[in-house]
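Every protein chain but one is kept in place in this view of the complex.
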Amino acid sequence: MSAVRLRELSKTFHTGFWRTRVHRALDAVSLDVPRGAVLGYLGPNGAGKTTTLRLLMQLVHPTSGGAEILGRPVGDVGVRRRIGFLPEAVRFHDTCTAEEFLEYVGGLFGYTVAERRRRAALGLDRVGIGADRRRRLRTYSRGMLQRVGIAQALLNDPEVVFLDEPMTGLDPLGRREVRDLVLALREEGRTVFFSSHILNDAEAVCSHVAILNRGRLVASGRVGDLDLRVRSWELVAAGPGESVQAVGGAAARWVTRIADGRYALELPVEPSPEALAAELAQRGIQIVSLHPRRETLEDYFLRRVAEAAAAAISDDEAECA
Amino acid sequence: MRVICTIARQVLRGAVRNRVVYAAMLLAVGLAVAAPMAGRLTPGQDVKVVKDLSLAACNLCGLFVVVFLGIRLVAREVEQRTVDTLLSKPIRRYEFVLGQYCGLAATLALALTVMTIAMYVVLGAAAWWRGVPGLASVAPVPVADPALLKAVLLIFVQLAVVGAAALCLSTFSSPVLAAVSTCGLYVAGHFGGELRNLDEVVDSRFVTSLAAGLSYVLPDLAAFDVKAAVVHGQPVTAGYMVLTAASGAAYILAFLVPALVIFTRRDLL
Partner (left out) sequence: MSRLRGGASVFERGGAGSPLWGRTDAAVVATILLVTFGAALQVARDRETVDGPAPPGIRSVPPADLVQRAALSFEAVLADLYWIRAVQHYGRTRLSGGGAREYALLHPLLDVATTLDPRFDAAYRLGAVFLAEPPPGGAGRPDLAIALLQKGLASVPDRWQYLQDIGFIHYWWLRDRDDAARWFQRAADVPGAPWWLRFLAATTMTEGGDRAGARALWRLVRDAAGDSWMREEAARRLAQIEALDALDRYQRTVDRFRVRTGRAPRSWQDLLAAGDLSEVPVDPTGTAYELTPFGAVTVSPRSVLTPLPDSGALPARPAG
């Protein structure tokens, strides 16, 4: 069973004073997120990531299509007992303290007072809000609010966690912590659905990705199944420096000495590196490793977005003709 | 039901920590305490003036609290996006709105209770200070008259109606517009009597029946005001109390039902 399933989900907004301008924020997006997956929901700003999450949380009603979480339609209030949500740029009632707020959230789940206290304390410990838990939220920094947001999203021990831009506005340390947290959730077997426009973060933690551009799904799948192109080969050789330079220097883009008697060579995709490897071996130079260097998620993403844009333009031209 | 209570408690907590609400209540209590001094200006009427001023302060400050909170409750949660977090929890949107309204009513009740206690303390002090017999000879109405509670009770119902209107308006319009409309309703609700008796001034049957119809459709807020009657010791019958409170309850629901539906259907962007 999928944890999250989108079926032809679409949302159109009418903007402007007379609501005459039509903005298609989400256009027939279908997506299956298996249980236990960590999905990076990626796309540039304005691609429709937040709209998707708000549709999943029923903050916004779909124009057409539908969505299911854990096999139940999103309108089902009961399913929200099993999910957690961290909104984008989260804010809370700023007159209460972190502790009080989490206890309030516990109240919304219908926990007893003792249970609320226990879960609030546990949650705050987990995100590292220590002595500050009795301070008013008004005095919190952006990063601390984000931690409280994560704590409230995890308060009910959710099976699926939705995080909307969890790393935006955080310093490098904070981003690292969020990354570790997502990995920990993955370890615990929870499904994580998180949106981001920072692709490096996604690459480090995701098992799956879905790429969205202008409301349309451009690509989706397991990270390993993506057709990441080979951009170059990395060859590590052990042997005397002069001979490595002599053989590989012409073919390689560059040669670096990585340790005593060990050199790394960056080789182009064409011609195939096997010939060079054979030549090196003949000269008595040991080949330690030979790896393809694939494009990064960011390269992939940019390529797919560009392809989608090109396809759209050619479609338009076809229509014009 | 428990969820509604939880939300209401949170609203109450937020309001109690709000300096504006504090200021309103302090002002009212201060007015009640200062009233005896004003009372000295009108010989023989000091107790009446204390009662008049205290009840007016209750009404006015209560109105302030209700409008100030009522228009901000839902609108602010949506605007500041605090609602995003809450609505992702297992609560329905109507529970959220009802919880907010109950919290508003609870805040109002708390504020009125504090002000009423202050009023009775001042009245008790005035009675003790001046000596009860002298006062009793001036007016046949007892100083710390329990009937004053009738006025406070109807003030509560009146303001609860206004609060429901404010909440309803704030579910679909901007806070400023909601505040203006709520105040407009408060004023219009006080002219019910004038509208109803327009046939004594205007001849057109159409105009008079329109005005009379309007006066019955609008909550007659002036009818909730029994301050003068209570202060003068005129009887306010139980039937009057029950019917007025019941009509108030009907209007509260009439404002809340559209509020719930509008808020449920709304896209929270």
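List of remarks:
Which chain is which? They are A and B, in the order written, and residues in each are numbered from 1.
Keep this in mind: a contact is a pair of C-beta atoms (placed from the backbone, for glycine too) under 8 Å apart; a residue touches a chain by one contact, two chains touch by 3 or more.
The shown structure was predicted, so the numbers you read here are calculated from the model rather than taken from an experiment.
Here one chain is not drawn; of A:Thr63, A:Thr168 or A:Ser243, the residue touching it is A:Thr63. The omitted chain makes contact with just one of the residues B:Val176, B:Leu253 or B:Leu269: B:Leu253. Mapped onto chain B, contacts with the missing chain fall at residues 92-94, 190, 193-194, 197, 200-201, 216-217, 219-220, 222-223, 225-226, 228-229, 234-237, 239-240, 243-244, 246-248, 250-251, 253-254, 257-258, 260-261, 264-265.
Just so it is clear, only the chains that are shown with their structure count from here on.
Separating the centre of chain A from that of chain B, both taken as means of CA atoms, is a distance of 51 Å. Every residue of chain B that touches chain A in the complex is listed here, in rising order: 2-3, 6-7, 9-10, 13-14, 17-18, 80-92, 265, 267-269. Looking at the complex, you find that chain A touches chain B at residues 13, 54, 57-61, 77-78, 80-81, 83-85, 87, 89-93, 95-96, 100, 104-105, 107-110, 149, 152, 162.
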